[in-house]
Every structure is written in C-alpha cells, then in structure tokens.
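Only one protein chain is missing; all other protein chains are in place.
Letters A, B and C name the chains as they come in the text, with residue numbers starting at 1 for each one.
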Amino acid sequence: MKKTNITIGAVILIFLLAMMTVSIFYTPYPVTQMNIKERFSPPSLKHFFGTDNFGRDILSRVMSGSQTAFFVGALAVFIGLVFGVLIGALSGYIGGIFDEITMRIMDAMLAFPGILFALMFVAIFGVGIKNTITAIGIMSIPSFARVTRSSYLQHKEFEYVKSAKAKGASPLRIIFFHILPNVTSPIIVSSTLGFARAVLSEAGLSYLGLGVQPPYPSWGRMLNESQVFISIAPWYAIAPGIFITLLVLGFNFLGDGLQDLESLK
Amino acid sequence: MYFYLKKGFSMLITIIAVTVITFVSFQIIPGDPVLSRLGVDADQAQIDALKEELNLNKPLATRYFIWLKGVFTGDMGQSFRYSVPVSDLILNRISVTFILALISLLLIIFIGVPLGIISARYNNRIPGLFISFISQIGMAVPSFWTGILLMFLFGIVLKWFAVSGYVSWSENPLLCIKSLTLPAVSIAIPNIATVIRYMKNMVLDEMKKEYVKTAYSKGLSTSQVLSKHILKNAIIPVITILGMISATILGGSIIIEQVFSLPGIGRLLINAITTRDLPLVQGIIVYISVMIVIINFIIDIFYTIIDPRIRFN
Amino acid sequence: MKKIILLLLVIMIMLPVFIFSAKVVVRVPQDPDFLDPHKAAASGTEEMMFNVFEGLLKADSNGNVVPAVAERYSVSPDGLVYTFKLRKGIKFHNGALVTVDDIIYSLDRLRGVNNEKPLSSTFSSFIKDVKATDKETVVVSMKELNTSFITNFTVAIIPKNNTDPNKNPIGTGPFKFKEYLPGQRVVIQKFNDYWKKGVPMIDEVEFRIITDDQAALLALLSGEIDMSPRIDVLQLDLLSDNFQVIKSEQNMVQLLALNHQNKYFSDVRVRQAINYAVDKDEIINAVALGYGTKLGSNMSPVMKKYYREGLEDYYQTNVTKAKELLRQAGYPNGFRTTITVPSNYKFHVDTAQVIVEQLKKIGIIAEIEQVEWGVWLERVYANRKYESTIIGLTGKLSAYDILKRYVSDFSRNFYNYSNPMYDEIIRKAVKETDDAKATELYKQAQDILTKDAVAVYIMDPNFINAMKKEIGGYTVYPLYIQDMSVIYIAK
Partner (left out) sequence: MNEKLFEIKDLSISFRKKEEQFFAVKSVDFDIHKGEIVGLVGESGCGKTLTGLSIIGLTPSDAIISGQINFKGMNLLSKNKEERRSTRGKNISMIFQEPMTSLNPLMKVGDQIRETLLINMRMDKFQAKQKVYEIMKSVGFADVYSLYKKYPHELSGGMRQRVVICIAIACNPDLIIADEPTTALDVTVQAQILDLLKKINQQTTSSILFISHDFGVIKEMCSQVIVMYAGHIVEKSCIGRIFSNPLHPYTQALLKCIPAPEKKGNPLFSIKGKVPSIYDNSEGCPFFNRCSFALEKCRKELPKLREYEPEHLTRCFYTEEKNGKTDS
C-alpha cells in the first residue's frame, strides 16, 4: 500500500509537468486565436476538448493554464515554506512569549477562512498574478509553521542538539544547520499538500474573477466563463475541472505516499 | 472557565487587528465608494452631499473609534452603498450562509463519520479501499466545479432542483432546504473526504487500545464494540478538526454562493469590497469572526459533554 | 358537517392565489443608489424609479419631453422664462393633491435655496428664481439662455411634507413604492389614482436584483423572472421559443477612449491609425453577435434629429494605411499600451480582447488591465490616469448633454480633449434658439470628433430585452429606463 500512493502521485504529476513544459513551446492552436465560425464546437479530433464562446481551442487553453497553476502553486508554496519554516523554527526553538504570540496569530489565521483572507488581500492590493501568489503564500504560512514548530519542539530535546550547544554553536547555527536538515521530511510532506491547496485556492480566486487576470490563462477563470454556456457547451466546463482535480490529486497522493514513508522510518 | 476566556480574548484581539488593517488599507486602496455608488452621471453637488452624509471628511482615527464604539453598542454604522444599517443588511443575509453551513456540517458528520468507521472496519479490504479511493478524489475536486456539475446535472438536465434563487426559511423551510441542498453538497464533499480519513485513522488507533479487548471479552460483537465503545472515543479528535472544517465551510460558501448566486454573506462581502463599502466589509468580518468564535465555543462544549476527563481539569 | 366547513376554509385560504394579480418580475443588475430622486444619480436607479416619479415634464419613447405634472408649458421668446400650468386634479401616491408649493419645494431643493447645499449644480448655476403666480401656474426664470435646459424639467416633483423621501419615496408616477430589500428586490404597486387613465395595466412590478448575468439567465429559463433587460447577447440562443426577444438601438455609444495627454495618443495620426486598425464589424460580430449598430461619432442614430449620417465608414479598416500613419508619427514598429477596462462589464472586456488582437496587426501591443468599477470611476473617469479605456456612455435626451462631454472645460471630459473650435460650436449651439440652426451646429460638432479621431466610436450595442411570450406592450426608450406602465399580460 505504501509504494502505490507515491507511484500514482508521481505518474500524474509527471504527465501534467510534461504537458506543461510542452505547452510552453507548442499548443495545438494559438491560445488567444479566436474563430467565431467554430464557436461552441463539441469535442472532435480537430478540437480535442471542443471550443469556447470565442471559438478558441479549449485544449490549448487548458494546457497553457497548467503553466499558471504550476507557477502560482510553486511560488505560493515557496513563500509559505520560507516564512512558515522560519516562524515555526524560531517559535519552536525559542518558545516562551514569542512562541505564544506567533501560535495565537497562526491559530487565528487558521480559524479565518483562507479564501476570505485572500479576497481581502487581493481587494486591497489589487488583482493580478503577483498578488494572488502573495495572498495564497501568506495563507499557507500557518500550516508550515505548525509542522516545523512541532518537529523543532521534538528535536530540541535530542542529543545532537545538546552536543551542538555544548560545542558553543549559536542558536541560529543550531536552528539552520543542525535541526533543519533533520526535519525536512515533514516539511516536504506539508509542501506537497500545500501545493495542492494553493492550486485549489488559485482556482477559487480566479473563479471569483479576483485571481489571475487575462492574458494569463487560468483554469479557475475558464470555469467561471464556462458556467454561462453550460447548457449548450457542457464540455467547456468539464475540461478545466478535470485538470484541476488531476493536479490536486497528484499532489495529495504524493503527499500521502511520503507521509506513509516517513511514518515507517 | 479560564481556558475559554483566554481563547475568546485572543480571538477578540485578532478581530480588532484585522479590522484595523482593513480600515487603514481601505484608505490607501484605489476606488472611491461615493463614485462607485453614484456612477458615471453623478453631479458634483450630489457627490459632495453623499460625502457629507457618510462623514467621509472626518479624520481617519475618529472614524475608526466611532465605528469601534458602535460595534460594542451593536450599531455598526451605515453601509456606504445602501445607506442602511450594516447589521440589518448582514442579519437578513446571514441566515442563508448559516443554514448553508449547518446543512453541509450535518452532511459532513452524518456521511463522513459512518463512512470513516466502515472504511476502518474493512481496512485493506474492498469496501475500505473503495471508500478511501473515493475520499481521495473527493478531497481533490474543487467545490465550485462540483457545484457547476451538480447544477448542470440535477438542475438543468434532470430539473430536480431549482437552478438558482433562494427560498428564505421564513417563507417555506422545506423549500429553503431544497434550494440549499446542491450548494451544501458541493461544500460538503471535500470536507466529508477529510472526515473519512480522520475518522478511519482514529478508529484504527482506538482498535489497538486495551479497553477494546475488555469489550470483546464481555462477548460484544465487532459492530457492538464499534458503536458502543470505539465511536465515542474516536470522535473526540474528529470534533477538533470540525472546528477547522467550519472555517473552510464558511470560506467554501463564499465561492459556492457565487456559483448558485445565493444571497449570502459571501456575495455581500465581494460586492462590498468591489464597491469599497468599508463599514459593510468591517461588519461582515466582525460577524464572521464572531460566528467562528461561537462555533469553536460550541465545539468545546461538545468536547466536555463527550469527554468527562476534560470536565474536571 | 365538519368536513364541509373544512372544505370551505381551504377554499377561502386558496382564493387569493386564484384572483389573478398581474405581477411582472423584472431583473435589474444592481441596487438603487438612492430612492430619493434628487439624490439619485446612478442610471440603474432611474431605470426603476421612472415608474414612480414624474417631473413637470416627462420623456416619451421618441426622446421628446411631454407634459406630466404640468398640463402645458410655454417658453418666452428670449428662452429665459418658462411658465408651467399645473395639471388639474393630479395626486401624489399618498392621495394628497399636488400643489404649486410642492413644485417650488422640489425645484428649490435641487438648486439649494437659503444656504442649503444644492443637489444639482446645473439647477443652481442656471435658475435665477422660481415663483408661483397663482394656484395653478409656476414661473421659472433663467440666469442665462440654455436651449437644452428644458429636458432638466423631467426631474421629480415630490411632496413638501415628506419627512424621509429616501425611506418612503412618494411621487406622482403610474406606480407607487411598496418595499425595498437591499440586495434582493424593489417592489412597486399600481397607483389607482394616476392622472392618465387606463394606465398601468398590471398590478405589481418586482425589480429583482440579480448581479450575476448567468444567474439571471437561469432565473429566466426556470421562469422565476419574467423579463431580463440587457441580457448577454451570447445567451440568446439558449432561450427556448416560449420567450420573445426585443432588439433595438439604445442610444448608447461604446467607444475606445484615448487619453489625449498620453504621448502617443496626443498625435492625431496615431489616433487615426488606430481608427483604421480597429475593425468595428468584426467586434460587432464577435462580441455582440451582430446585434450592434456601427458608429462614426459620439451620436447614436436613435437621436434621429441630430444624427450625422455617413460617418461610420469614415475610417474603412485599412492596416497598410494605419501602419503608414504610425510611420509618419514616428512609431514604425508600433508601441506598447494598456487598455483599462471595468471588470464588471463583460461586454467591454470581451471587446478589449478583440481589439488587442486587431492592434497586434499594426504592431501595437495592448495589454488588458481589468479594474473594479469603483477603481475605474476614480482612476479613469475622475482622475484621468489611464492610456486607453473602453466604456459605454448612456443615452441622454438632449444632444447638448451628449456632446458637452468633449468641451475642454467640462468637469468630466476624461478624454482630455480640448479644441477651441469645438467649444465654440457647442457654446453657439446651446445659445441658438432656432432649432434647425442648433441641429446643424451639433452635426458639425460630430464631424470634428470623427475627423479629429478623438476616440474610436465602435457601436451602439443593441438593447436586448428577453421576456416571456405573454408580456405585451413593451416600448423601447432612447434612455436607460423600463416603462412598466405600458406593459400588459396577454392571456
């Protein structure tokens, strides 16, 4: 059971990554090319996923949409990772008041619906890919902070930390050079799950029209646009949905697989 | 008791912090509430009159304290967009979000928990594997996509459910629930998956415990052991994540209200943000935070009901 | 015995439902800004409250002003004094007779007398004073001549003793106000003592507020609403045959506005190049599916009297000519620019996407920047901080109100267009009492706008109203309003 999760996850992600890299150089049709005559044509050999209300090829748009999904997901997770680990490490290691305050803030952020926070952020600093990434990044900080803090609390008591202290290593050195390498696996697991959440949040925001703006293609926005024509062109709504699910599924499987491995160690 | 005070107090600070941030940020962001209300043909005299009415000319700090004083006296000030007390606006919209959240919470509990137990009982066997696979997919599917598909399938094709529009509880409770079923299901699905996974792991942990052996030694059958002993013990950790889930339900409902165009808090907030209706945005934040505090409070009470150990310390 | 009583009871309860109360539910995209007519400015509000309030005069479906609260009126030869005769027996919704004091109160409230703040700068700058010569006549004298001022007398007359005109609005229109639920609906009821007999023909109108076009369509399809004005043209072929669709020009001008202070667009050749590059027919087909009338200048053909023919094909799409002009202007390989578009008007966002493709052909790389409506109003409309934008200007009754937007000192001239010759023509037109001469001047103004390529005047997007088959009598106005008094339900 342990291995299957990782393999399924890896297979899905490799497929999507391949599609994404291909889409950078080649898509069956230019992504923005409109062709009014071919409006709403159903899936066919010519247009694998059919065309949308401007006659644009949905497959090409979905393929290039994957670029945004990966791009936003990766950067958002990166932000969440860097700040989350930093906060988690410091509060886990130092503890005391600092820990108390940061954890209170983290709990409050977790209690607050993520989308709401992103909405506020985007409304304040304006829509667009830059702000979407920052918003989702900040939203994922608490989960990283929590995971890191708990592993730091645990590792703080281990021998190798005491011996490092004995050698007179400064707290910063201990945090980054001694403990960090030992706590990477829970962080990796939470970054895969974080990636899945980031993709879902980006899709959500774009669906509300507040996420990624044209000309960047986005699955969430495609879903929003497709909803109007669902009764005459249902395929328009199905294609982007499937790919969001696939990407998130891939990361969930990967995350679970890693988690099983890690619990085995 | 001290425990609740501390938790409530920290939530209070966060609410105030969030509202201060919103207040300040609303000053610096582009977009003018007066213009977005009056539109293109607004006459300069009308603009000045409205600015006066909404006392936008007063300095920032005084406006914040007027608002804060108002919050504690229950008067959240007037919405810029509707010139109607913010609390009236929110109160008649909050019922939608609240009932929606309630239905999806019930769905989550009454579908997630049993399925979780079944998947634990038949772990590594056909039913167990099937349920975990489905829950894996359930977690991955974006809730608004499920919403669109459900609306298409049940609304347009099968015409079982009304496609949009909301019947308020006071008009007709049954129809109200009917109009909220599809949205509630789409919010519930990803959370049901989470509950299934949590429940399964918790039940498996409890099965290893000693008191289960004692129960078996009394001659109880597996299902009796599950329902009489394991369920109650396994549900405690699940209740804690229900607190977290209630936050995602509120978040989820913001998007789902858009899919099914339900007049809930979510859409009210989005419109409020786009029309820079500061008092309304502040009001909604306070209401949502209060709702979260209440939900967490209820969950803590649930905790003490089920787990006597907590009642004493 | 008991059963019979029970049966009777049931029938009694069911009865009201059967008495056929003719009710029509109309979709509106957003909430009214104010119910108080003098404070309201948003076109969305006028669309509904046209049925509740009436001024001394009222607009008719051909765009002229006809008597309403006033039975008849006359204008002095020098155009400076307007005399209005109060219509006999006309009543407010609360049953009270309309008096001259109410008229004076309404007009004074607008122009702001005895140091009260004015609610309309046009009233306060043009009207000298308002007085009643007798129980039935009101005389309004003007500070200076303005031939188009007459259309301003359509402003609502409200009762003097109404303490809160915003909470419970009272007027003289065919319908009276019933209730307003913010974010959900505005409901108005038939006013039985309306001065024009036989009208309205339905008992109640509910304006249901549905912001999302997609939800509105679904509500229409499922029968929850009866009429959805300005339906998204792409949704038309989703309607089955038990709906009827009414299409016509709506006196709206959709244009690609160019900021004349921008270094590229200050050069007329660049503006002309863009006019040659933008293929208006392709836009009309792609975005409006053909439901749009091509324009040449800032005037829609609906304003028959003032419309200058033949300007729409002044710039036949011609890519080579456009490139040539760009080369002359010093930008042989084009330049980069942005099109700022209000995100809540999908129609304009789609137009922008088509224009971006068209401008690529002559080397201009345009990026779309979607902003919220509030932001667009502040940044583009008020502060003029933009390069180019796409917007639709709603129709007005008088040509002066439409064309005064380009006069250099006009407060909302967000194009930053200043052309003394143009200003002179408009100023002369508004002072010209001879109607024929004034019309000719307004036509010359349109010529300048086209030749000077002030903006790219794309189309008058057809007003499309989808409604149930059984609704009859709908009349289109060259204004942003829904006249529900002429609606009837055919059986």
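The criterion applied here is as follows: contacts are C-beta pairs under 8 Å (C-beta built on N, C-alpha and C of every residue); 3 or more make two chains touch, one makes a residue touch a chain.
In this text the structure is predicted, and so the values were computed from the model without any measurement.
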Give me the visible chains that the unshown chain touches, in label order. B
Of B:Y64, B:Y216 or B:F302, which residue touches the hidden chain? B:Y216
Decide which residue listed in B:K6, B:K58, B:K159 or B:K232 touches the omitted chain of the complex. B:K232
Touching residues of subunit B against the unshown chain: what are they? 209-211, 213-221, 224, 228-229, 232-233, 306-309, 312
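As a working rule, only the chains that are shown with their structure count from here on.
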Of the pairs A-B and A-C, which shows more C-beta pairs in contact? A-B
What is the distance in Å between the mean C-alpha positions of subunit B and subunit C? 40
For the pair subunit A and subunit B, the C-alpha centroid-to-centroid distance in angstrom is 22
Determine the centre-to-centre distance between subunit A and subunit C, using the mean Cα coordinates as centres, and give it in whole Å. 45
Which positions in subunit B are in touch with at least two other chains? 30, 258, 274
Subunit C residues touching 2+ other chains are 214, 221, 371
Within the complex, subunit A is touched by subunit B residues 10-11, 13-14, 18, 22, 25-26, 28-30, 124, 136-137, 139-142, 144-145, 148-149, 151-152, 156, 243-244, 247-248, 250-252, 254-255, 258-259, 269-270, 273-274, 281, 285, 288-289, 292, 296
Which of the residues in subunit C come into contact with subunit B in the complex? 31, 33-34, 39, 41-44, 112, 117-122, 124, 166, 181-184, 210-212, 214-215, 218-219, 221-222, 224, 344, 371-375, 377-379, 381-382, 391, 393-394, 411-412
Subunit C-touching residues of subunit A, taken from the complex the two chains share: 32, 34, 36, 53-54, 126-127, 209, 213-215, 227-229, 231-232
